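One protein chain is absent from this view; the other protein chains keep their places.
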Amino acid sequence: MILEVKNVTKVFGGLTAVNDVSFDLEEGQILGLIGPNGAGKTTLFNCINGIYPLTKGSVIFRGQQLNGLPTYKVADLGLARTHQIVRPLNELTVRENVMVGACFGRKNMGLGQATEVADEVLAFVGLDKRAGLLANSLNVAQKKRLEMARALAAQPYLLLLDEVLAGLNPTEVTGMVDTIRKIREQGITIIMIEHIMHAVMNVSDRVIVLNYGTLIAEGTPAEVQGNQEVIEAYLGDPDLAERLLEEERG
Amino acid sequence: MSAQNNSGLQPPNTSAAPAPSRFRSGMMGRLLTPGLVVILVAIIAAMIYGATGGAARREAWYTVLLFVGLASSLNILLGYTGYVSFGHIVFFGFGGYIGFFAIYQLGWNLLPASLLGGAAAALLALGLGLAILRLRGAYFALATIGINEAMKALVINIPALGGPNGMVLNFGIYASYGGAAQAQWTVYWATAVLTLMVVLTSYIVKKSKFGLGLMAIREDEDAAEVMGVVAPRAKTWAYVISALFPGILGVLFFFKASNIEPAAAFNLNRSIELLVMVMLGGQGTVLGPILGAGGYQLLRTTLLTSDLALFGLKIKDIQLAVAGLLLLIIVLFIPVGFIGWLRSRSTRLRRWLE
Partner (left out) sequence: MFDQLIVSVTDGMLIGVVYGLAAMGLTLIFGVMNVINLAHGPIMALGMFGVYLCYTVLGLNPFVGLIIVAVLGMLLGMIIYAGAVHRVIDAPHLSSLLSTFSVNMMIIGIGTAVFSTSFRNVNYSLGTVVIGPITVPGTRLSSAILALMVTGLLYLFLYRTRPGKYIRAVANNRTSAGLVGIPSTRVLAMSFGIGTALAAVAGGLIAMALPFTILSGGAFELKSFVIVVLGGLGNPIGALLGGIILGLIEGLVPVFTKVTWVPFIEFVLFILILLVRPQGLFGAKQ
């Protein structure tokens, strides 16, 4: 197991954002994390990579407890992530953004090596032509790719992708899904939060579903899609949900 | 951004033919740039020009070089790391006091006393940094003001440091430095060399992995940490480096002035002037604080000696107001400063203006 999430609970004031969530992740898999808006998906990411201290429970990454470690320690251990709302380092160039990931991630590269890795990763995500531009000059789709490039440059064992497909047009989605598959082929384990159902169902080995902070289903994409509770959670109206899912599959 | 862009992708671990970039070809290659030449020429020209026109010119350029050094040291924290310090002068004053005390009370020579002043300032920054660098934005800025004022109030209450009146060196002390006139030259050259060192340090930091981490913190501290930048450590080191040089420069300054007192050592307005200089030239660039400090000093001298009048008020009487108006115009319309503006205008200039 590369990651073991055990009884993770996160309470803000009176609100339980993540409630007693447990799951395991095997190395080399892609795990889809889905759920309605406000289900606590991003909060769960924030609990895993150390942005929020846990109220209860534990996260074990490659045999090591992550609880209480600052985010930079977690990054050092080989866990990288993207942000749902992109956070480019605006006044640095695209290449420098990626170099930050390479320099301070798991491998702790020097600048020379980081430059090489940055250029390779930028080519990989299709941003090589924009390497010398300032990051704030990119459009949203490019910024999402930049997020991904930064995380990849760290050469992580585990990659957390937070809605990298949202806001992309269909062609871009296809391209990005392709990229995600290629990342997995390199042996990087992935957890992806996603709203675009057909994409996440296509690419994931397993899917877990959060609703109101609670894990309500877990299994293969096929198993989860047939789960009554999941359908209700998503739309409240099982019939409507059924129809929409049919359309998505079609 | 389309699927075609991704066909024929190279996975990150293979080595594709790399595109040229400014971080290529080893550390020396990275450091030796046209921009470095411009910086070195600027500083060395200033220090030679200041030394070749007698005492009056030397005094004027001593001040310029001193402020270039102070502003460049502030820039390491402000420009690279993005932490706005209003109380940077505390390191100048504190280092100055410690070194001055060593000369005055303990009979130390200027050189070890200067190094002691620098070390004291750096240590102060280390201790402070661990505490106040947790604060962000306005809270950090306010804390730095508080520290400067608390330090001033503390010194006033320490009789060994001369209390509110400070300490005055006996003129005879300059005898061991070849007389008062020679001592002035010694301080001039020492300050010039030190300023050169500050600027070089600033340049090396900017070109280093450490500097990349600082700039990542400046842009988005939380995101930088998620990428693995150990922000608390990096910020503290930036603070320590930016404090070291003002400490040494302070000892030289007050030795040259032959006296030190709390109001002069911990002058908050001076501290804010340093910010103004960095802003004028362009924060986060190496050349910016050099031009900003030089330009600010020259402007002030020009205004102070001007005979022009505005609305019946002599310019020299309202030089502060004129400088204020200029600052306002810069902040409102050219917030990236002069060098930042030039850099944004032309990619070709970027190589020359670091």
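Brief remarks on what is shown
Should a chain be cited, it is by its letter among A and B, assigned in written order, with residues numbered from 1 in that chain.
One rule holds for everything that comes next: a residue touches a chain if its C-beta (ideal position, glycine included) is under 8 Å from a C-beta of that chain, and two chains touch if they have at least 3 such contacts.
Predicted model, so just to flag it, every value in this text is computed and none were measured.
Although one chain is omitted from the display, it touches the following shown chains in the full assembly: B. Summary of contacts with the chain left out: across B:Leu111, B:Ala131 or B:Ala175, the touching residue is B:Ala131. Note on the undisplayed chain: of the listed residues B:Ala60, B:Ala180, B:Ile204 or B:Ala323, the one touching it is B:Ala323. The missing chain, though absent from the display, is touched by one residue of B:Ile145, B:Leu169 or B:Ile204; that residue is B:Ile145. Touch with the hidden chain on the side of chain B covers residues 78, 82, 84, 86, 131-132, 134-135, 137-139, 141-143, 145-147, 149-150, 152-154, 156-157, 164, 268, 272, 275-276, 279, 283, 313-314, 317-325, 327-328, 331-332, 335.
By definition in this document, only the chains that are shown with their structure count from here on.
Each chain gets one centre point, the mean of its Cα atoms, and the points for chain A and chain B are 41 Å apart.
Chain contact summary for the complex, chain A toward chain B: residues 49, 51, 70-72, 75-76, 80-81, 83, 87-92, 95-96, 99-101, 103-106, 108, 110-112, 114-117, 119-121, 123-126, 128, 131-132, 139, 141-142, 145, 150-155, 171-172, 174-175, 178-179, 182, 185-186.
Interface residues of chain B, counted against chain A in their complex, comprise 1-3, 5-6, 9-16, 18-19, 21, 23-27, 30, 208-209, 212-213, 215-216, 218-220, 222-231, 284.
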